[in-house]
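The other protein chains are all here in position, but one chain of the complex has been omitted.
After this line comes chain A, so read on.
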Amino acid sequence: MSRRTLSLAVAALVAVGLSGCTSNEPTKDSSSGSGKLAVSSTTDKCELSTKEAPAGNLVFNVTNKGTKVTEFYLLGEDGLRIVGEVENIAPGLSRDLVVRAPAGKYFTACKPGMVGKGIRSDFTVTKSDANLEPTGDDKVLADNASTQYGSYVKDQTEQLLTQTTTFVGLYKSGKDDEARKLYADARMHWERVEPVAESFGDLDPKMDLREADLEPGQKWTGWHRIEKDLWPPKSGYTKLTPTERTTIADQLLKDTKTLYTRTRTAKYPTDKISNGSKELMDEVATGKVTGEEEKWSHTDLWDFQANVDGARIGFEGVRPIVKKKNAALDSSIATKFTALQKLLDKHKKGTGFKLYNELTPAEIKELSTGVNALSEPLSKLTAAVTL
């Protein structure tokens, strides 16, 4: 029982205290006008002045107008997670609950007599411009994650641009064999950062649209248009003329350049990174594991690998935050990434992979199970990172 123990304990408590500070000032443009949400709790009622408030710091001014000691809770969408609570509100007293709440669905509950589930009602927090950015240590971790992911995207788009330039050159000059060899490798850089490209709504359909997804009247351009031309079906297909080739190829290069330029300055908040990871695994589940993505070249496993790479990098970037907030989820995701990579490694062939049509149904099933096993914990990543 030394003084050192004592000072350590005090330091730890001060740290907890400081990291948990929140402003007592409510969000300025609160819809209730007064800035405070009034809650009136009686023996059998729990009335709120409004059922909706903009995201930010919310102040619930809870007044006990009943005869029993009451408590007030703000619960998460599942009705279980406690976002905030005030206890010991004696009859005649009012106390404030201050919470920093992001947009979403909530429940409010008063508990007269402090028993049971409480008198509940729905509560909605709407989107607002309030600054809900993480602060302190969390902000440092979040900033690191953004910087790292930003560098990764820059690096991948740079390589994409280089390889696409070579690829369209080969394709335009009719060197089809060499173009076919480069196709899957060049596309891997695209697939690794696809959620970023998708966030620019105009680019993705022009660059990566599949024939099956064409809408009536839509012009088919991009990677898969060239893919079909390089691996044409045996019958009923007319190869593109050199002029048509040039148009399609130049368009792809132009779009890639646009993507390159835009990603020099783009910013990636942590929720965008973690959601991106999840989206990439969804891409695998809906396109690659079914063999629909590369219908003509059958190089789906390259895309598969690239999506997994991108998802893993995103996850690793936010990992220090996840570790801190939900260590169990962190280790679950990490384990499943490793397991899925092992499954993929089984199908490696030279510097690339087997073609999709060389896989047996059992192997496809196995890959699909691995993807689902990863998607499940990965879907909880954003909540773990941002809440």
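Please note the rule applied: a contact is a pair of C-beta atoms (placed from the backbone, for glycine too) under 8 Å apart; a residue touches a chain by one contact, two chains touch by 3 or more; residues count from 1.
What we mean here is this: contacts and distances are computed from a predicted model.
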Can you pick, from "High-affinity Fe2+/Pb2+ permease", "CoA-transferase subunit beta", "NADPH-dependent 2,4-dienoyl-CoA reductase/sulfur reductase-like enzyme" or "Enoyl-CoA hydratase", the UniProt protein name of the chain not displayed? "High-affinity Fe2+/Pb2+ permease"
Of the residues A:Thr50, A:Asn88 or A:Ser173, I need the one that contacts the missing chain. A:Asn88
Those residues of chain A that touch the unshown chain are 1, 3, 6, 9, 12-13, 16-17, 19-25, 67-69, 80-85, 87-100, 113-116
